[in-house]
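Apart from one protein chain that is not included, each protein chain of the complex appears where it belongs.
Order of writing sets the chain letters: A and B. Residues in each chain are counted from 1.
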Amino acid sequence: MFRAILYQQWKWTRIMVGLATVAGFAVPIFSVRYATRNMEHGQAAAFLDGVQTWGVVYPALAGAVGVLIAIGVWTADHRGRHVYALTLPLPRWKYVLLRFAAGSVLVAGPIAGVTLGSVIAAASISLPAGLHAYPFALAVRFALATLVAFTMFFAVSSGTARTASIILGGLAALVVIQVLLAATGLETNILMPVLNAILTVPGPFAIFSGRWMLVDV
Amino acid sequence: MNEYAVEIGHLTYRVKKAFTLDDLSLRVPTGSIYGFLGPNGSGKTTTIRLILGLLRPASGSITVLGNAVPARAPAALARTGYVPEAPHLDPTLTVAEAIWFHSQFYATWDAAWAARLLDDFELDRQRLFGRLSKGQKGKLMMLLALAQRPELLVLDEPTDGLDPVVRRDMLSALLEYVSQRRATVFISSHLIHELERICDWVGVMDNGRLVADVEMERFKTGMKRLKVSHGPTHTEGLPFRVLTRSPTNGNGTEMWLVRDWAPEMAAAVAAAGGELQQVIDLDLEEGFVELLRSFRVPRTREAADV
Partner (left out) sequence: MFERLDSRSPTPLYAQIAERLRAAIVTRELSPAEALPSVRQLAASLRVNPATVVQAYRELEAEGFIEMRQGAGTFVREVSPVQRSAERDRQATELVRRLLADAARLGLSSRDVITAVERELGEKVR
């Protein structure tokens, strides 16, 4: 049963998983090359700036991979309003678990890409004095962020398409309201407190915030 | 093996504002082919969803192949094949992939028969499900349900809207299966003439109620139009049930629509002072239409008429 579900999900998301894996592999390598070129006389600060610039790609990639795989996992079921899944001879919780496990396997691709890329990037350059590379720490953080994004959006999508749309629509509405308020010059800030709540510990998305540094002091 | 493949007892369920299934009881004998008729919106699909455990009843019991549903739905579903009204598979899988996917969930899967049905139905293994025609999708759903080798087959309008050749192929495969093993079939359809040939039981739904639940032969032969002259005013005492009565040409002759008729009841008409001039047979479709129409006619007509 797991093989069947994994195969189906692979078919839905293989292009995206493939691209994300390649991207995950490429980002660390590009980041250290860019950082190397950024410094003119071996200044650590310039190197770190370069690494930090590329650092924003990691959380974005982690988020995108998590969200897209989660959505890809449930799209086929949503089309048929879950009737097919519900008439299969296994309890709902078991089915959901199988889908989650299959999604986790797919998520491993980009994670492996980032891991490999970080290790190679770290090994391929000579660091300025005082700086150290943390490829595994980065990879682990990426893995956790991806899994967090995947789990959250998996949960959102596992219900009816209507529930998922409502939640995502609600989030989108918050963003739009915030932008409108900012445009009109009003100081009220609804989005920030909400964002703060979820982006800082103990919020679920805390892992995304802050700097993502392959190389640091 | 249980005497009944499906047993529904005193089921209640509310369908939003449309209607309520109120105290619905229905039993499908094991090994029978049970035809489920009713106008659109009468509760057929809701009943089927309840049987499959897709909906939870407000009260009452449903037992499928000995399993309480929805509590033990997976156990029942492992031995039940379902052909839905709207094919609902992943459109990005090919026919071959869809079959393989389905086969992974059923221990009783018969791969050889699935292959044979694939050829009989002339389905292209490499075609994407989303690109199949309506008829091809229907045939594939039938293939999946049959190749599971289920004890119970639940079909919700499987051939409605499909062309005659496809319907023929699907029904032949279904009947071939049913003759091989003692499977029970629960089929709802609007194609009454098709059901007439194959069903040995019939259940009729109207507005959330089960208004008939009887052997097919008895339903067909029991529904008759009687041409009666000098018929009695009150028909409650008669052994058959008069559904409607209307005058024909004003000379005291009436046309009665009756159910539960048997030939020997002619004597009862005479005993009540009436003269039975003619007994007109109704086929299943006419019987079904007349039965439903009789529910829509205001009942006061019967008393006021004579």
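One rule holds for everything that comes next: a residue touches a chain if its C-beta (ideal position, glycine included) is under 8 Å from a C-beta of that chain, and two chains touch if they have at least 3 such contacts.
Predicted model only: the values in this text are computed from it and were never measured.
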Message = I'd like to know which visible chains would be in contact with the absent chain if the whole complex were considered.
response = B
Key: Hidden partner chain, touching residue among B:I8, B:I33 or B:V242   = B:I33
Note = Touching the hidden chain, out of B:C199, B:A212, B:L243 or B:L292, is B:C199
Ask   = Which residue from B:S133, B:S172, B:T233 or B:T248 sits in contact with the chain not drawn here?
value = B:S172
Remark   = Contact with the hidden chain, among B:T108, B:Q180 or B:T233, goes to B:Q180
Request  = Touching the hidden chain in the full complex, which residues of chain B are there? Just list them.
outcome  = 33, 168, 171-173, 175-176, 178-180, 193-194, 196-200, 217, 221, 281, 283-285
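The working rule: only the chains that are shown with their structure count from here on.
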Ask   = Along chain A, where are the residues that touch chain B in the complex?
value = 1, 3-4, 7-8, 11-12, 76, 79-81, 83-84, 86-91
Request  = Note which residues of chain B are touching chain A in the complex, please.
outcome  = 52-54, 74-75, 77-78, 82, 84, 88-93, 97, 100-101, 104-106
